[in-house]
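Let's look at subunit A:
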Amino acid sequence: MHTEQATKTIFQRPESLSETVTHYCPGCTHGIIHRLVAESLDELGLREQAVGVAPVGCSVLIYNYFNTDFLEAPHGRAPALATGFKRIRPDMTVFTYQGDGDLASIGMGEIVHAANRGEKITVIFVNNAIYGMTGGQMAPTTLEGQITTTCPHGRDTTQTGQPIRVAELLSTLATPAYIERVSVHSPMHIIHAKKAIRQAFTYQKDSVCFSLVEVLSTCPTNWGITPTEATKWLEENMFGYYPLKRFKQPMTEEGA
Partner candidate 1 sequence: MDQYEVLWAGFGGQGVMVAGQLLAYTGIKEGKNVVWLPSYGPEMRGGTAYCTVVISDSRIGSPIITNPRAACVFNRPSFDKFTPRIKPGGLLLVNSSLIDVTTDRDDITEVLVPANKMAIDAGSPKATNIAMLSTFVGATGVVEYDNLLATLEEKLGKKKDLLEINRKVLEAGFKLGKEAVKGKSAGRKVKA
Partner candidate 2 sequence: MAKILMKGNEAIGEAAIRAGATNYFCYPITPQTEVAEYLARRMPEVGGVFLQAESEVAVGNMLFGAAATGRRVFTTSSSPGISLMQEAISYIAGAQLPCVLLNIMRGGPGLGGILPAQSDYFQATKGGGHGDYRLMVLAPSSIQEAVDLTMDAFPLAEKYRNPVMIIGDGMIGQMMEPVEFPDEVDKGDPATNEGWAATGARDRKPRVIKSLYLDPYKLEENSYVLHEKYEQMKQHEVRYERYKISAKNDLLIVSYGTMARICQTAIDELEQEGVSVGLFRPITLFPYPEKELRKEIEARNVKNVLVVEMSCGQMLEDVERVVQGVKPVTFFGRTGGIVPSPEEAKEQIKNMIKKPTRAKKASKATAKKQAAKKKSSKRQRKDA
């Protein structure tokens, strides 16, 4: 008995994640978000029927880190690919994983219409207020005054408009959906984010509605600060403009 207890597994790599070491920078939260997605797929028993759609951006290589089938989409078009796939295979679990440039800039048309059609897919939207892969350019979600390589004097909203709040924007659509914004910069927030992501996949599993979880994320490399500072910066600057909230949920018995 004593021996068995000593070898009891209390933490391990989710089956939905592969053993590949990620290429992400220190302090980046992609790794955490990947894990939350993988855990949800494992727990709901969806891994073997899951197909992910990779974006263009830092997480373009996400297909190397998952133990599921994957499609790699043109920039911004992941929701269109997911639509095409899911319409033919409603029995499978289809999710996209997209950054703010991919989803809220070049892919704004595709995400709005996929949401509005109520495609029964799950969208994991990672918002770190900057373009990561191309090296720190302004994103549609870059905050007012925030410095990036293409707004070196800080984002001038008289020229570039205000940052886009994706969760709020999509929540205005009349079509039923599950939309929530979470963060993963602290253990407490991670626990909550996990619940939201799992809920999103549950809605898909039950063929209820379109689901999107916006995850606030850090980018110490392109923000030009340390990971610790980045966590603080996120809380101090992003929380005000991007409130953590469940914006929309379908009317179901357990939905409340």
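As a working rule, contacts are C-beta pairs under 8 Å (C-beta built on N, C-alpha and C of every residue); 3 or more make two chains touch, one makes a residue touch a chain; residues count from 1.
On the choice of candidates, all candidates are chains of the complex that A comes from, given by their letters.
This one's a predicted model, so the numbers in the text were calculated from it and none came from an experiment.
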item	value
Subunit A in this complex - touching candidate among 1 or 2	2
Residue ranges of subunit A touching candidate 2 (in the complex, touch as defined)	18, 47-51, 53-54, 60, 63, 66-74, 77, 80-89, 92, 109-110, 112-113
